[in-house]
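Complex shown without one protein chain; remaining protein chains in place.
Showing chain A:
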Amino acid sequence: MANLLEERMQQSFINHVDENLLMDCMRCGFCLPACPTYLITDQDEVHSPRGRIALMKAVRDGEVKWDGSVEEAFDVCLGCRACEPACPAGVQYGTLLEETRYAVQQAKPIGLSEKLTRKVAFDGLFANQQIMQGTVKLIQFYQTTGIQKVARKIGFMELFPKTLRDMEKVLPKITSKKQSSSPSNPKIKVAFFTGCLMDTMFQQTNQRTIELLESLGAEVVVPKGQACCGALHGHSGEIPKAKRNALQNIEAFQHTDYSYIVQNAGGCGAFLSEYGKLLATDEAKRFSEKLIDISSLLVQLGLTDKMARHQVPVEGIVTYQDSCHLRNVNKVWLEPRALLQASPGWEFKEMPNASGCCGSAGIYNILQPEIASQLLEQKMKGVRTVRPARIVTTNPGCLLQMKVGIEREGLTDEMEAVHIVDFVYESIFQTTKGV
């Protein structure tokens, strides 16, 4: 039996994992100090990018037979891609990981609980905006009726793994949608990719994204028929589903004459920016080229300069947690910091290892709760050294994870985790009454 699986696995790796990409790795080890899982496991080479690439190649070449230990090496990878900017040889680790996970999916009947999680999350929640909104309605109902309190008391949530329970505590209060107004003489026209999670759990943030852009003279259109970006599918080896979503989005954004497609979630943004690579079509490339993240666009529209003109006394410290993918894939880290530095009423302080993954990594904190917890613990140690009143992030996953971190460390009285849009919005409209 085992041998059959071993053979199937090797064949699947031969079919799906690109040998040339594997060969790009010269095993220099320069990526090791950048890899959070290598560092948190006391420098275990198995949990390093170089080790994982070597294992991919060894499985493909038949030098190592598939077993649980090999599988674990791939499962423990965060997919944060911090190894890519550190690599002198330009190894496309993200692509290799996706190919590997796809190869594994093809060859192996996956574990039951994992399958369930996947099923609920992918086939149900993320595939369909309507269902997603339905789920949110349920959560909303749960929150507003007060059942939440009762459930917490009687320990209903104890039935779920600890991570899920902590997640549940920090789910944002959901409000309903508002209508917005376009500027009469727009400087620029942009299309807004709303993102499934952002559009449901973080509706207010999306609303404010639009308002901020409009107040800076941009016309914002929200094309209909958008789907989830497909990142979670892609990262878990569900490549065909990711492609399906990509096609739907490209279609949705095809017909308008806007300068940019703007998004406010780092993880989605990175995946959207790689549609060109994923589908290798001209339309996909055009879509990816138009993409911009909200921080960069706000800076480009002059928000930092405008904010800098409002001098008010400093009331608190703000720090920034990089979104791995915004930083490592889209190479954006200066703009969010520039916005925070310019925000009236705040002093920006860099925390140690702000670029290191917080352990959220999509649904990683659900699939690998132990390592995710260790990473978060380490992250919160860094947070404590700057003692901020706000931790700002640019991605919903990181945002929830930082909220969990604050909750776990008992710091809820001292600090709050917020999305950069909400932070900027509040610091403008609450301290200076607009720009």
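To be clear about the criterion, contacts are C-beta pairs under 8 Å (C-beta built on N, C-alpha and C of every residue); 3 or more make two chains touch, one makes a residue touch a chain; residues count from 1.
Everything below uses one rule, namely that contacts and distances are computed from a predicted model.
When one chain of this assembly is omitted, its UniProt record names it as which of these: "3-isopropylmalate dehydratase small subunit", "Amino acid ABC transporter permease", "Glycolate oxidase subunit GlcD" or "Aldehyde dehydrogenase"?
"Glycolate oxidase subunit GlcD"
Can you work out which residue in A:Arg8, A:Lys65, A:Lys243 or A:Arg408 touches the chain that's missing from view?
Touches the omitted chain: A:Lys65.
Any idea which of A:Ile14, A:Val46 or A:Val221 touches the chain not displayed?
A:Val46
Which chain A residues would touch the chain omitted from the figure, given the whole complex?
20, 23-24, 26-30, 32-33, 42-46, 48, 51, 54-55, 58, 63-65, 67, 69-70, 72-73, 88-90
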